[in-house]
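Here it is, the structure, as structure tokens.
What you see is the complex with one protein chain gone and the rest in place.
Presenting chain A:
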Amino acid sequence: MAAGPPTVFGHPTEQLADLYSSCPSRHYQVTQLLALFGQNNHLSCPRVFLYGPTGSGKSHVISSILNTLKLPHALVNCVECYTSRLLYDHILNQVALVTPAPDNDYTNYSRCDNMNDFVKTLRTVIEDRELQEETMYIVLDKAERLREMDMNILPAFLRLGELTGCNVCVVLLTEIVWEKFRAGTGMCEPLVLHFPDYTKDELLEILSSDCPTGYTKDFYMSYINIVLSVFYMACRNLNEIRHLALLNFPKFCEPIKKGEATEEDVHKLWRNIEPHLRKALQTVYLREVSSAQWERMQEEAATQESSSANIKTLTGKVNMELPFYSKFLLIAAYLASYNPARTDRRFFLKHAGKMKKTVQQMKRDERASSQLLGPKPFPLDRLMAIFYSIVEGKVAPTANIYSQISSLVTLRLMTQVGSDDQLDGAKFKCTVGLDFMRSIARTVNFDIIRYLYDFV
């Protein structure tokens, strides 16, 4: 009976060995899943819900189980399938082994508009392929998107086994906990399994596997240790850390290439790379500098000895050329948003006297500072009043001025609040930061700090 190579759950052991080696540090989870799936001709666990943080290997583990063991499956990403129809089509195509290609005029297996058709078609496909005995795996990645589709889709997928009468196993992968999926009158509860994040040691082990050729593993491990010391506090995502590690490795090796240090000179290498990595945390990690740009900069720095400080980042320079009156309108909008209306008198009238804050007031203001709470909406009249009091010279309220207000809204420098009324009684909010505002105010020689209530 047991002729041939030894098997576990009906799978040859070589395949299992491959599987375990392709999923490092996930031995427990793979075993658990394999046990639940069982032999292919047995009934498998009908619904599994896997959750875990980003980059904890959920999709990787599932897809390598399915691909290595060659189990019949459909693997769908719910972000791509943004309508239910696409979702059905993708699943049926994969189950029926149909790929839309030029030679079949990009046709799908069949046209399927609703869950009813889908269930029926799925059953016939499984019967056509003569897979009634085997388990069909349907994996829905980023399953949190299913909640935004029709109400019936998630409960129906969770009962797919009973509805089709076939041996179907539905696996949901997501980052979000199961409690947030429950809706309506409830549904069949899936078996909830957790993929924990990788520990520091596991991360080290995984990252050490992509050591570049020409360097020893220990050397690369010591580098990874330094990378983790900088990034680990802020970021646990394996993909991100791996990307950053590979990106900055040439810089780490630079002293060795130049002959200033040897591989054993750990301290020197550390001193060289650490500020560089900190810089990377502030730029590349936030995608203010693209990875290609960062690599180019490293090369330039290596040749010309120029520091990597003078980088033109995506966000660093907020410089916007605006017309003169637009600038003043924006300043007025900022003041109207961030100052309470009761202080307008004091700021913009000539003989209003000085404002004094009592200790009590100051304490209260600290809590309710608008720099903390954000901008408040203001009516158009107030904006215009402040505008006239800060702008020099006589400005007629022409159509031009008003159209500039609406173009500031389309530029998203201001937003309209409560868009129920377009013409009368419209309220606005100013949505720019203080730094941007200060640079605008400087170009028109206006000291904005002096007019802000929070800074008095």
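Keep this in mind: contacts are C-beta pairs under 8 Å (C-beta built on N, C-alpha and C of every residue); 3 or more make two chains touch, one makes a residue touch a chain; residues count from 1.
The working rule: contacts and distances are computed from a predicted model.
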Name per UniProt, for the chain absent here [options: "Protein BONZAI 3-like", "Origin recognition complex subunit 4", "Ribonuclease H2 subunit C" or "Electron transfer flavoprotein subunit beta"]: "Origin recognition complex subunit 4"
Residue touching the undisplayed chain, where the options are A:A17, A:A35 or A:L97: A:A35
Selected from A:Q15, A:S222, A:Q293 or A:T415 as touching the chain missing from the view: A:T415
Identified contact with the non-displayed chain, of A:P12, A:P53, A:P72 or A:P255: A:P53
Touching residue (missing chain; options A:N104, A:Q282 or A:S406): A:Q282
Interface with the undisplayed chain - residues on chain A: 1-2, 8-9, 32, 35-36, 38-39, 42-46, 51-54, 56, 114-116, 119-120, 124, 144, 150, 152, 155-156, 159, 161-163, 175-180, 185-189, 191-194, 196-197, 199-200, 232-236, 281-282, 285-286, 288, 315, 371-375, 412, 415, 429, 431, 433
